[in-house]
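Take this structure, written in structure tokens, and hold onto it; I'll ask about it next.
One protein chain is absent from this view; the other protein chains keep their places.
Up next is chain A:
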Amino acid sequence: MAAVSVSTPIGKPRGVFNTQLAGGRIPLTPSPRSSPYTPPRSISDRQISQPFATNVPHLRSVSRTHRDSPKSNIAKTKNSPKQLELGLSNWTLTGTGPALAQTPIRKPKTGLRPRAKNTIRIEAGDRYIPNRLASEGLHTAGLGKPDHDAKPKSSGLGSTILANAALDLGATSAEDDVIAALDNLDIQEEDDSRKKNTDNAYESSLASACGMSLNQRILAFKPAPPESSKPIDLRTQYNRPLKPANTAGAQFRRRVLTAPERVLDAPGLVDDYYLNLLDWSSGNQVAIGLERNVYVWSAESGSVNCLLETTPDTYISSVKWSGDGAYVSVGLGTGEIQIWDVEEGTKLRSMHGHDSRVGVMGWNKHVLSTGARSGLVFNHDVRVAQHKIAELVSHTAEVCGLEWRADGAQLATGGNDNLVTIWDSRSLNAPKFQKTNHKAAVKALSWCPWQNNLLATGGGSYDRNIHFWNTTTGARVNSIDTGSQVTSLRWSPHYREIVSSSGFPDNSLSIWSYPTLVRNIEIPAHETRVLHSCLSPDGQMLATAAADESLKFWKLFEKKPGTPSLSSRESTLSGKGTEMAKQMTIR
């Protein structure tokens, strides 16, 4: 059958072209076209391709022989969805009308049409690959083309022109022939494609292509895309101004003193991120743990006292003032917790329970929360003998950050397991929220003084982010990539700002506006990483202790006379501060 069909075209010039068309068509129409336009295109392709037939199609058809198989399957499977698309797409955004045109075009040859389409698709994958075989096949077919191929193109012009003319005239009538030929080919392919190879390269290639299909593979880019840095609410997105908030003019930025107000030596300060060795009391005293000693430095008098020295087998791992500034709790490497009366210089009690070092503590009135290397957090009622009143189980690695909210309703803890846990003080059996967004240990935690349910947390070296949380809903409301390890965070009570201290590589202090997240200033604070920071009771001064064994005081949040500050509101919140403000000095 195939031979017959082929021969007929050979006889007539038209027929020749038709076969060419078939050959040319196939490669021209790309298989994957899913557009509604497909039908019109195939028609148009046919006509267009005719002029081209002399050059391009041959080349393409050749490639077919190489890549035999699997294309057709894919192409076929795709056909059906595409056809569906046609119908669907009509009504929507496509402005072009061709989809409509399609149906009428198809109708006349309903039976034959689809198949022709299939073949077209199959071939589509191949392109622009010159192929000896194919051209030969065409030659055998007896077309006028061979001449064209063989000769320089300029000479071939005449023939192509003729060909075109013939095509134009016979395009419609030829179509039937082509389809018939294709039909035959399809059938034959089932039988034996080998025979025909010798006779007709074109046919064989077509057949093999039809039979085996799939010259194409679907490849996916395997690596997982990066996580988005925060939850997205698209509804807000569409209203977004184009300019990012960061461009808010520099002229609005506050001037900040960049030189330290005072520098003290802190010899023997343990360079350990997981400890919390510095705290400033509401009574304006700074306690710092240096190896086995706790020193208390009075900001008013400038005097220094050694409060205590531990036994040689352990060291100070955390220091925290009670809310009234009368007592300091000291966590030790052994897991013991001592409470000292600073005025008297005496130890009031020892509390045991942790079996590993206590790296962080926090007071909420008479309740002392302690976080240990084991990952456990205990609440101690320091007034009673059976001091342990709650065990907060959430972290699986060392707890290094712990902050009570000013009103004592919530507790935030951060650990070396990269977890931020938010607890409701009324139900400590289970965490209220556990946040896994940080990719490194979370030491820096700070509750916003003017918005009760806003918590800032900062991650370690591999994370470098500050995340802001709504602790009522558990949602992350903002994030900053600081570019370095975040070792501590402190909100300013006077400005809508937060200061972060950095470890490697910056060793700096950064002041960020909130909620714009603009970095107002970055102060190169220390030679080595800043380990701890604390705010003075009046909120103007920040003390930082760094691994370079120095303790520096920075007037970051200086209150300017005449500038309205937030403090009036804050003072009611925090209960301390304003009355302190005037008298506070550093000697």
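Definition applied: a contact is a pair of C-beta atoms (placed from the backbone, for glycine too) under 8 Å apart; a residue touches a chain by one contact, two chains touch by 3 or more; residues count from 1.
The rule is simple: contacts and distances are computed from a predicted model.
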(message) Please identify the absent chain by the protein name in its UniProt record; candidates are "Profilin", "Phosphatidylinositol glycan anchor biosynthesis, class Q", "EF-hand domain-containing protein" or "HORMA domain-containing protein".
(response) "HORMA domain-containing protein"
(request) Just name the one of A:Ala220, A:Ala259 or A:Ala385 that touches the chain not displayed here. (result) A:Ala220
(message) Give me the chain A residues in contact with the hidden chain, please.
(response) 28-37, 40-41, 43-45, 47-52, 54-56, 66-67, 70-71, 81, 84-85, 88-89, 92-99, 101, 124-128, 152-154, 157, 160-161, 164, 167-168, 214-238, 240, 242, 244-245
